[in-house]
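Single-structure report; data block below.
One protein chain omitted, others in place.
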Amino acid sequence: MTKELICAGFGGQGVLTIGRFLAQAGMAEGKNVSWLPSYGPEMRGGTANVSTVISDEAIASPIVSYPDILVALNQPSIEKFAPSIRPGGILIYNTNMCPHGCKRDDIDIISAPMVDIAKEIGDQMVLNMLAIGIIIGKTEIVSYAAMEKDLTQYMGGRRPELLEMNLKAIKKGIEIGKG
Amino acid sequence: MTKELICAGFGGQGVLTIGRFLAQAGMAEGKNVSWLPSYGPEMRGGTANVSTVISDEAIASPIVSYPDILVALNQPSIEKFAPSIRPGGILIYNTNMCPHGCKRDDIDIISAPMVDIAKEIGDQMVLNMLAIGIIIGKTEIVSYAAMEKDLTQYMGGRRPELLEMNLKAIKKGIEIGKG
Amino acid sequence: MAKILMKGNEAVAEAAIRAGCRLYFAYPITPQSELIEYMARMMPKVNGTFLQAESEVSAINMVYGAAGCGKRVMTSSSSPGVSLKMEGISYIAGAQLPAVIINVQRGGPGLGDIQPAQGDYFQATKGGGHGDYRLIVLAPASVQEFADMASEAFELADKYRNPVMILADGMLGQMMEPVEFKAPKTDEEIAELWKQHKDWCIQPNEDGDAKHHHEINSLEIDPLMLEKHVNKIYAKYAEIEKNEIRYEEYNISDDNEILCVAWGTASRIVKSAINELKKAGKSIGLIRPINVWPYPYEAVAKAIGPKVKQVYVFELNTGQMLDDVKIGVNGKVPVKFWGKVGGVVFTPAEIQAKLEECF
Amino acid sequence: MAKILMKGNEAVAEAAIRAGCRLYFAYPITPQSELIEYMARMMPKVNGTFLQAESEVSAINMVYGAAGCGKRVMTSSSSPGVSLKMEGISYIAGAQLPAVIINVQRGGPGLGDIQPAQGDYFQATKGGGHGDYRLIVLAPASVQEFADMASEAFELADKYRNPVMILADGMLGQMMEPVEFKAPKTDEEIAELWKQHKDWCIQPNEDGDAKHHHEINSLEIDPLMLEKHVNKIYAKYAEIEKNEIRYEEYNISDDNEILCVAWGTASRIVKSAINELKKAGKSIGLIRPINVWPYPYEAVAKAIGPKVKQVYVFELNTGQMLDDVKIGVNGKVPVKFWGKVGGVVFTPAEIQAKLEECF
Amino acid sequence: MEIIATRPETLTKTPFTYCPGCLHGVAHRLIAEAIQEEGLINSMCGVAPVGCSVFAYKFFNFDMAEAAHGRAPAVATGMKRARPEMHVFTYQGDGDLAAIGTAEIVHAANRGEKISVFFVNNAIYGMTGGQMAPTTLPDMKTTTSPYGRNTDDIGFPIRVCELLDTLVAPYYIERVSLLSPAEIIKAKKAVSKAIKYNKEGRGFTFIEFVSTCPTNWGVDPVKSRDWAKENMLPFFKPGLFRDKGEGV
Amino acid sequence: MEIIATRPETLTKTPFTYCPGCLHGVAHRLIAEAIQEEGLINSMCGVAPVGCSVFAYKFFNFDMAEAAHGRAPAVATGMKRARPEMHVFTYQGDGDLAAIGTAEIVHAANRGEKISVFFVNNAIYGMTGGQMAPTTLPDMKTTTSPYGRNTDDIGFPIRVCELLDTLVAPYYIERVSLLSPAEIIKAKKAVSKAIKYNKEGRGFTFIEFVSTCPTNWGVDPVKSRDWAKENMLPFFKPGLFRDKGEGV
Amino acid sequence: MPRMTVDPTYCKGCGLCIDACPRKIIRFSDNINAKGYHYAECFDQDKCIACKMCYITCPDVAITVEK
Partner (left out) sequence: MPRMTVDPTYCKGCGLCIDACPRKIIRFSDNINAKGYHYAECFDQDKCIACKMCYITCPDVAITVEK
């Protein structure tokens, strides 16, 4: 099984981290993974995106042309990437910043006011964790257990209350993802 | 007809000029000519040499491997180049600085105490003109007329007494060359 | 050791340190800056030298000096910065010094852009500097391979006393993949490595040693001496051409109707396309040169199976390795090329379409 | 005009001035110093600019600036100095500027020596700088041709807005041969030349002119834009490959048993050998590429007569043009190579011996 | 009502690509205004460096060249020599001018090239993401001096005005700062003088701007100026180094 | 009878390749003697430039590297960093150090590299046949300034000691001349001090020698010194610029 | 009467003009521009003295001052 993801949004929304944590957890589960960010001045003020591949086989190209899953945190990301989602693929988007949504009917679309929910949980910053949760809930591309372990290790003892909030956001996301 | 010459000697002896004037006169007579000096640090204090080709046909290589004529103003030049003179070729050397001469018997050898003769004519500096004269006298590779014209043009009105001395040296050389 | 998810730029830096690299001189440039930044953080921790040079020209000449002392030394840059190193590289090759140079290629020519490209193949493999010399050129296609090549590069550099280049690109530099590192060399092992060069390198006279007078030099003012010197270097190159050809065969079989040749990042994309076409019952093989100099000419020739009617070269340039493929194929079957330039990376789908046109 | 006996270095400088070159920036190096010295003497006499730069790097960037103003500008150097120009040359090509660069090659690699060599063929023809670009490369074989190429180079540079290199060597630079010059361009003709670039070059707004905003630049940060830009350059290169192939056939006939390929200085020596062998009744042809990029691949292929059993390449290097010959021959007959390195020039006798071995 | 201050014609309509609060923009405006005021829009041309101001060729509304990293003074030399009827300036960062381009700036200054050089010193490599510059302050942390610039190991910041002031030919050298409106007004005077001398073909003119890099220093725009005042100005003292036109 | 002066062991037996009367040889001897006297023959290494002294690697009797033109300070940096237990110097001409190698010398000095630099200023490019150097004097004729160095067009000679003296890190900078036995004796003191500081790892030390090029100046060895005294010394004034060890 | 206007196309909301204004009559707008910045605006033109401090500090040359 190979899952190809694109996460895209504004520079500060933490899309690179979404890909990174997924790849990290996938790796912990023994899968092959790759993570390829956009970089350079295009990022300054503009949009950022990252291609992540998680696969049981060796990964040929880390460039994702036709994502199985697209996480779009703002409208420009939908315009740019939604047309190339594989038929039957998944689009996850943030209604707070994607007022026009997506017109495709051959894909599975999950949307939520992610900014609002994140704020509710405690901080707009956990928006990316929410997105991770939705992906896990919807696809089980990686397990919650792996993600929790990885995150716990990453945040370490540094700020336990932050870890708590992040895990809460993931769990909330999983709920949304399961629908 | 193609004549290939090498002139060799110490740095200050004017060997480059021998080749240059011959080439210049050859050109004036409508022949194809080339002049290729040795250059670089090897010249500093060491020996200098120049390959000159004068030909009715287009000149292929300006590098002379097997000279028809070698002018050697010092002994090292004989050691270095005399072995490759074409059988039947000509060696012209300066007995003042070539105490050991040359042992080959399949070539035509002309030697003279060129430094002494030059001094006699008026200045050691005309040694190279003497050499030019010997070549002309021996081979008629270029005509005296062409050489005189060229030299006259070159020295111009600047120092007529110098021109006179140079022409005298050439004429003396021709005498020697004719044997 | 457990796998770590790491950027190529950082992985290769870590691997170099583990391989005993204790001197690193470079100048910042995108998309390799994580490499210099990693070195800035880590070299002090192993008592190594990290020094940001005033330019790429200076950096390569610092490498010349350190390599002349027989120690493992590295520099890295990206395309325009590598061009500035050309004179220095020619000197290093001429003086027969071991050194490792990394080029994380970006789009060119000129200032170009900062996206991945393969436009420096000619420069790397045919000698962008003046005179007759060669670099050993390793072309990674994954973060793991990029990292592994660090120690390979040092081994080759030491073995042949020749500069070795790792020819990567912005994608390999910027992407993260799991990577597993070799155990770091111990201080004793590193000291041992340095000793292998004691016959020629710059070093103090030790008590009891015979006094030496070593010269690090590429000058031979007498052409006959220089000829001898260059011939000696080329005898070494003949040796390298015999020993160090490395390539990967992917899906090569007698059923192949097309033989692809691609290197580095481009090869991964071609693999994706081959996999896709395999599902559609099409048999396409791939030769991926791992070392691009010495080049696997014979491997390319041999891989042309009985049914192959077309050799197809894909590169992220205008067709540079193409020349080498043509030389390898030597007229047996037609050779076709398709590439993208300017830092645009082709997609598996595009390659697939190009390959489908051949059936 | 009467013929003048002149060194190649001086002849090409004189010819460049006559062709309307009014700006020259360079740094001294043997064996091209007579060129810079001639320019130092003569440029002031035609109100031109002679400027000795602080380095070859600066010189090529001064050329970039002056060429960006649409004026005929030149630089010259020898091998190590040319390596230092690689970044700048890539920029000039990327920004599509007309400029002429002369390389009076010497022995390499590194500091090497100062005798004639052909070790920079790869660098000149395959892009020693980074990224995808090409130089138009003219390879003279006599002083007359060296001089003639000055004006050709400027014409080509202006026509295609691309840097043009004259790839000579120490022998051509140092030797004297009779040379005949074209009449010098008048000030009016030169002013006319400058006008051809007014659509893009840096220049004042003239009264009544629309205000312009010209950018001299090789940067396109968006890869899709850079791709477009590079593709545009390559469309131009396709044009050049169609129009500007130039070569000489020497003694080519259906009787040829061997086909030689050689360029520049080496070709003259090969001609001597061919002449010598002709006397012995042996028929050997020679293809001499005059422009080495674009390369006359087809001419090489076509010159392989019915009796040719061997193509023999002679170069003053380790076999660089050899690659191009192989591509041209494409497996039809075996290709052999012999060369000398380090600034040693082979003799007609040596070539003759090598050729005789083939019979 | 009359417009007393607005975007000058010598700037294009393209918005700058700099980060919010980056003072490159202020330097641009001063130069553009001075050119406007001297009436040189038809005969001016400039050279952009490699650095954050790499896109300066898009911002100035006259002919511009983009130079290789560090080589702007050489490119400008070529331009001025090819078109003496034009007025040429370069615009360079501290990495560009004081590191890789050291030879080019020293020699252009030493020849007394009749160009103006505007040097923006922000003590860091902005464009490539915050690496150490030759002007990085002692103990200052950057991505390539992560433990702070160790002066025992790699020395102190280079003071370019002081260095160029040892040469005979330069005509005018001044260091100004952009850290407050008052300082900007002073800076403007210096820029105007340089452009005026340039117009008159007097010789080599050089202005160093002490500037900021809020992004890579990791401070907000307002605070970044305070940081610069406290840390940069003591080492890079604003002042006139040389003015051969003074009193003329 | 005792030998009180003879060829030091720190020189090889190879005769110098310099022209008769060329003072490169004197500079070589001073350096070799100082190394001998400090007992560093086993731990010294040097870097030869490209210039007439390109063959210096043959003349000094310890390990030597030959650098690319202008890059000796970078090469020496690499060597010193790789072998801190060794003592490293460079030997460079004025074309090498003050033209193509400007960035390298400025930055090695600015970093305070713990090396010694010996700079031989003969106001010309000796090796390549007498072209203009950055230190060529006003109106002086060379093969690339055939009508004399025109200072309006290309400026004045660069004074390297003055220039480097604007940097913070250098430890010791002095200009000496080699134009008479008395001056040579003074020069020797400076060289010895530089080598001593080098031995003690104190920092960057720099000696400029005002020297001659009889061959390319076209004057005989004895007169060439007079020419230099008259023409070079007024512009390149010998003197101590900095000595951080003074009084320590 | 003095008047200060900000062109939202250029403004990046850096706040330097706010800091510079002696009358403290500049603030960030609630609206954002195309690039997502809360641009600056003058909320009390009457108090403006046309001192140009805002214009002088603005790094994006977004400000026009009239008198």
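Think of it as A, B, C, D, E, F and G in the order they're written, each chain with its own count starting at 1.
Here is the rule we go by: a contact is a pair of C-beta atoms (placed from the backbone, for glycine too) under 8 Å apart; a residue touches a chain by one contact, two chains touch by 3 or more.
Model, not experiment: these values are computed from the prediction.
For the options F:Pro146, F:Pro221 or F:Gly245, the residue in contact with the chain missing from this view is F:Pro221. The missing chain, though absent from the display, is touched by one residue of F:His24, F:Arg159 or F:Lys193; that residue is F:His24. Those residues of subunit F that touch the chain absent from the view are 1-8, 11, 15-16, 18-26, 28-29, 180-181, 184-185, 220-222.
Quick note on the criterion: only the chains that are shown with their structure count from here on.
With every chain reduced to the mean of its CA atoms, the largest distance from subunit F is reached by A.
Comparing the CA-atom centres of all chains against that of subunit D, the greatest distance is found for G. Chain centres here are Cα means. That of subunit C falls 29 Å from that of subunit D. With centres taken as mean Cα positions, subunit F sits 38 Å from subunit D. Shown for subunit E are the residues that touch two or more other chains, namely 19, 54, 66, 68, 99-100, 102-103, 106-107, 127, 134, 154.
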